[in-house]
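What follows is a set of notes on a single structure, which appears directly below.
Note that one protein chain of the assembly has been removed; the remaining protein chains are unaltered in position.
Lettered A and B in written order, each chain numbered from 1.
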Amino acid sequence: MLNMNRSMLIKIFGFTGLAALFIAAPPIVSNIYWISVLILTQIYILMAASMRTILLIGHISLGHIGFMLLGAYGSALLVMKAGFPFCMALIVAGFLSGLVGLALGYPFLRVRGIYFAILTLLTSESFRLVAFNWRGMTGGAMGLMGIPSPDAISIPGLGVIDFSTTEGYYYLTLVVICLSLMVLYRLERSRLGFKWRAIREAEKLAQAVGVNVMWYKLVCFAVACFFAGIAGALFAHFQRGLSADASSIFSVLTSIYLLVYIVVGGENKFAGPIIGAFVLSMTSEFARPLEEFQPMMIGGLAIVVVMLMPGGILGFLGQIRFWWSKVLKQETRQGIKG
Amino acid sequence: MALLEIRSLTKLFGGLTAIFELDLDVHKREIVGLIGPNGAGKSTALNMIGGVYLPTNGQILLRGEDITSLSSHHRAARGIARVFQDNLLFSTFSVLENVLAGLHLRTNMGLRDILFGGHRAHHHDQVLINKSLSILESLGIASEKDELAMNLPHGKQRILSLAIALAPGPRLLLLDEPITGMNAKEVETMLAMIRALRDEKGITCIIIEHNLRAVMGLCDRIAVLNFGKKIAEGTSSEIVENPAVMEAYLGTEENVT
Partner (left out) sequence: MNLSGQMIWQGLVNGLALGWIYVLMALGLTLIFGIMNIMQFAHGEIYMMGAYVVYYLTASFGFPLLPATATSMVIMALFGVILDRFLFRRLKGQVIGPIVVSLGLTLILMSSAVVFFGLYERSIPMLAQGSVNIFGSIVPKDRILAVAVAVLLTFCLHLFLKKSKYGQAMVATAQSPEGAILQGISPTKMSALAWAIGCALAAAAGALGGSLFMLGPSMGLLPLIKGLVIIVVGGMGSLPGAVLGGMILGLIDGLVPIIFGPALAALLPLLIVILVLVIRPQGLFGVEHE
């Protein structure tokens, strides 16, 4: 009992410390480039975390980036062409991605697991090619330029927050990402998450005890796509311009990177993709001069982790904790003897 | 009216006829055996009754309602439960969690319960936990409630499968080879359990087995399948005397051990 309280305390301290760090980052770092990096990293974190949510029902989506594209272009166009305010555009973009996820999920989730991975890959590439070629809507190969940043808001007590500055946008992103992660975490730990895990564990059995497997899978996929859309909207209004060419963020490569983030961080825990995305994003920033070798190293890292450290970073830490507690038990026993 | 009526049930897989025009009535509180050598189509028949396969032709009626095209989760809601072959369980869940999963039909899944139900709400819902524990106790495996399902010995895994199936209080229980791979004592326990389910809880049972002798004493009626067709139906004594049945078993070197 005491142990559980202590681990809860550690968790609470950890989170508060982390939160404080994240909140205090901009003034401490006070370098626009690195604050931008942190903004993008947070967006990657949400993408990795929501992609992992799909893993909970036992499916791998290699096309999660396609739903980010939907949210990005969706939000940008809603603001630019339909005059939506940013907050509305953000939410609607999320729902747009979620609804498309729902629609595609119906045929996709009925087929064998590996087909699903292939289909999601096809989907994101198709979305990207459409965005790249549809000059009318998305500017085609020229891209979509001039996306406005959100209007400034005034909060009594804090004054006016201007989101056109990097610091302002950082806090906007921080709030949205934290809320999103909290929702995802809640869902995973809830009865819904339990059903999802049951489906992943033994789908036939879950169906036989009355779980409407298709419905639960659809909900999971739609929720994950919703948050990908939110991430996309945040991306669009930060970059102020979108492009869908083969070297953009919407290419297949990013989907691969997201999967690697999840695997390296540890796919078994909620914090895994967060840690993986953070660590790998930041390291690749620090390793800028080695940019051409980065895909190679990330690919190599992924292979090494799969072969040698299947639980990822968190799995490894968990193992260390396990050994340590065993060592402690040994010492106590010896202490009593001797 | 029979609890379950199967009319002319047929299933083709590509060119292979797995089941051909099966007719069977199962009455309330009966224990019916579906027997036959390996490959006779027994599992296919059970999969169709359970809703895993859609029949190519034919009808299945539950209390007069046509359930032929309903999927398994709808059938579960109508009181059909299943114990699968090969101890299909939620392996990485604990014994208690397995039964909690089985209680899906008795679990509130409202939005409030999902979002605000507290940390791991499902696992802290005392009503559900008590229900699960009582099921585990009645089957004698409550002491292992926190053990991971995959770490249980074979016999206890089988009993856990039964617990999961019984959790929502079904009226029709489908048992897929319930005694395969068990030693004599375990077989005795299982057979007694199944009989008790019928006698004390009024649950109707359909059992699939290839070992005729073992379930002879248990079943009220037996239908024998061979190569997808029903070749005999009757009480155990009638079946044992039936020459067609003998030929089916002797012909495949399957011993009526």
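Keep this in mind: a contact is a pair of C-beta atoms (placed from the backbone, for glycine too) under 8 Å apart; a residue touches a chain by one contact, two chains touch by 3 or more.
Note that the structure is a prediction, hence the values are computed from the model and not measured.
One of A:Val37, A:Ile91, A:Val130 or A:Val183 touches the chain omitted from the figure, and that residue is A:Val130. When you scan A:Ala82, A:Ala246 or A:Ile320 for touch with the missing chain, the hit is A:Ala246. Screening A:Ser149, A:Thr166, A:Gln239 or A:Gln294 for touch with the missing chain picks out A:Gln294. Between the chain not shown and the residues A:Met182, A:Val306 or A:Leu328, the one that touches is A:Val306. Set against the missing chain, the residues A:Phe108, A:Phe221 or A:Phe270 yield one that touches it, A:Phe108.
Where chain A meets the missing chain, the touching residues are 55, 60, 62, 104, 106-108, 110-115, 117-119, 121-123, 125-126, 129-130, 132-134, 246, 252-253, 256, 259-260, 263, 267, 292-296, 298-303, 305-307, 310.
In this text, only the chains that are shown with their structure count from here on.
Partner chain A is touched in their complex by these residues of chain B: 50-52, 71-73, 76-77, 81-82, 84, 88-93, 97, 100-105, 107, 109, 113-115, 117, 119-123, 164-165, 167-168.
Remark: chain A residues 186-187, 189-192, 194-195, 197-198, 201-202, 204-213 touch chain B in the complex.
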